[in-house]
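A single protein chain has been omitted; all remaining protein chains appear in their positions.
Up next, chain A:
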Amino acid sequence: MVTRPPVEGARPTSLGVSFNSFFQWIGNMGPIVQIPIILLVFGAVVGILLLLIEYAPRAGTVYFWIRVIACFAIPVIAFMLLRPYQNAVIYVLAIAILLGAILFYADFRARQGRGYLFQLILFAAPAAVLLLIGLIYPAISTFFQSFFDKTGKSFVGLENYIWVFTNPEGFWSVVNSIIWVIVAPIFATVIGLAYAVFIDRAKGEKALKILIFMPFAISFVGAGIIWKFMYDYRQGDQIGLLNAIVTFFGFPPVPWLATEPLVNTLLLVVVFIWSQTGLAMVILSAAVKAVPPEQNEAAEIDGANAWQRFRNVTIPGIRSSIVVVVTTIAIGSLKIYDIVAVMTGGRANSTVLAFEMVNQQQRFQSYGHAAALAIVLFIFVIPLIWFNVVQIRKQREIR
């Protein structure tokens, strides 16, 4: 069994229960019935995890044996739930037992006392496994894929990257993404902050806040429909508000979403700003309220006017919140897909990196191009993250 080459039609083996069989079983139920069942199962798993964490550091033979058994049983059960093929069972068991032994030995030797490493692993394992398979591994594999052709078989060097910057779709997706990432965070943050300050302690503040926040709760698909209606273009009587105003003043109606260059892109950015200002407003409003009022008063006594107080007291007080808001919106604007998909479908040079990537991948099955677009997108995000990392470091030093 160990030495035999892999058999073609080998059947998967499991403990009788595997992730696959569980998901198949639950998948045959109604959507609403699934919710309590999956929550219960998940709750039980987390419960067992916490129980093991709780028992791990205790002294005594019983707890020692619980730890030993868990060290070996968890990897074995995990692999069996993954349902390996029959001819792989031996390898898989060997890997699992080896893992268990390493875990046990490392934990036994850990300086901070019994069960220390064991606890740490149990706390971090669910997130670590998910991040590994869902973000780290895909990032690495996409990086390599970007140097291969359409099918992913033959190495083409930098050809995909050259395509990104020379082909009209690729070129416009880069240009438009830059416009998005510059325009959207600035406007959303400035308007959100201005609004938060203007209505601070005003009458009916709650109601006024809800008006601006509501677009944030609307999906980009819904927002796209709302604004497509605003931008609607036709001959004769207009039903879109924007063209109704234009024709009211005697100008011919404008096909807004087909107007290039850049007009349609900016109109799409407007939709995004409209939607994200609510988020900026809520966070910044909370931050503004957290600035100690004494500081404002002191500045007032010193003779600072409203603008000077805002500039010298409020802004420094809410700096870290502004950083969080700008970064979140900037990253969101780089990853934008839905608005473009619903409103223009990337036509008339309104495409962006994140949309074009899915487009290349789904419609043209062109994985090399898609991967190169992803890497370009990735490079755009790096400065944003770097900026944030520097900020986090600074905050830690203050603490």
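Simple rule for what comes next: a contact is a pair of C-beta atoms (placed from the backbone, for glycine too) under 8 Å apart; a residue touches a chain by one contact, two chains touch by 3 or more; residues count from 1.
The working rule: contacts and distances are computed from a predicted model.
**Q** Which listed name, "HypC/HybG/HupF family hydrogenase formation chaperone", "Carbohydrate ABC transporter permease", "4-carboxymuconolactone decarboxylase" or "Integral membrane protein", is the one UniProt assigns to the chain that has been left out?
**A** Result for the unshown chain: "Carbohydrate ABC transporter permease".
**Q** Please pick, from A:66, A:99, A:120 or A:246, the residue that touches the omitted chain in the full complex.
**A** Missing-chain contact among the listed residues: A:120.
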